[in-house]
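With one protein chain withheld, the remaining protein chains of the complex are depicted in position.
This part shows subunit A:
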């Protein structure tokens, strides 16, 4: 077994054993408390540039499924590759068991040249990240690498597609602004009555003919997405329904005139409770974000739609009169709880109403 180490920017060094690719990598070290769903997590573009620490102690148990396509997108994964920079776990279960497993987690990481480290006291590591905030770090194999802050990069530009793609033949024409979308968002739309136009993050979608606008999730600091925000501001001047998820929610907040900030260590888990503002209705949600909308900065015509029950942060906003709303969490789940998938229906209902009124 080869030894590797995890080094944090505060000087912490943790020895562990290597799995996946035996190579060095740097990124922002973040933790997720999700107990299942590593194939989904690792391919989620929002994790681009991050070294992911999983607090669940045994990882790799059910292997990694083989790829299958659905309408030319992945049926299994959340994008077409692994996006994390590195993986940190307590126990790596090399021998896996599942009827649809095609390979082990380690072999899959190797395919994408991503290093993994196991035998780490992930609870101790999580406490460091919780107390000091998410920080830069690196997994070091043989050759050392420089620390690197992915939030300085335009990560969205890296993970967004370069061309417009069309899917489906439904009656509602939805533009999906892809800042690093999870494929399950696409699947959620295609299971409904939708024709989807997937456009790059900086594409001027205002020129397109569409019924509703969707803003995807994505990695990094939302303020990097200036062109998207500009196009969005135009859309906010119109009345076509808009729905944003995660980064999409932050972009909506920024375009509306509000501000965003970086959370100390973000929300990355499958158990985040959110309250539908002004009701007793709550939902368990899947989340993966390091930035959030600062509710206090929202203009008067906007309000908080969902609130995090743990720390009171903004979990979604909506326009008081127009059909614009967003969620900081992931209604499309994958992985995580599926309790809020109904929001896709709400959005499409708003689209139908808009079309009827027109």
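For this structure, a couple of remarks:
The rule is simple: a contact is a pair of C-beta atoms (placed from the backbone, for glycine too) under 8 Å apart; a residue touches a chain by one contact, two chains touch by 3 or more; residues count from 1.
Everything below uses one rule, namely that contacts and distances are computed from a predicted model.
Not every chain of the complex appears here, and the one that does not is recorded in UniProt as "carbamoyl-phosphate synthase (ammonia)", selected from "carbamoyl-phosphate synthase (ammonia)", "Potassium-transporting ATPase ATP-binding subunit", "Amino acid ABC transporter permease" or "Aspartate carbamoyltransferase".
Considering A:35, A:135, A:164 or A:352, the position touching the chain not shown turns out to be A:35 (whole complex). Screening A:65, A:170 or A:227 against the full complex identifies A:65 as the residue touching the chain left out.
Check A:145, A:164 or A:284 against the missing chain and you find that the one touching it is A:284.
Residue positions on subunit A in contact with the hidden chain: 14, 31, 33-37, 39-40, 55-58, 61-62, 65, 90-91, 93, 95-100, 119, 121-124, 126-127, 130, 269-273, 275, 280-284, 309-311, 333-339, in rising order.
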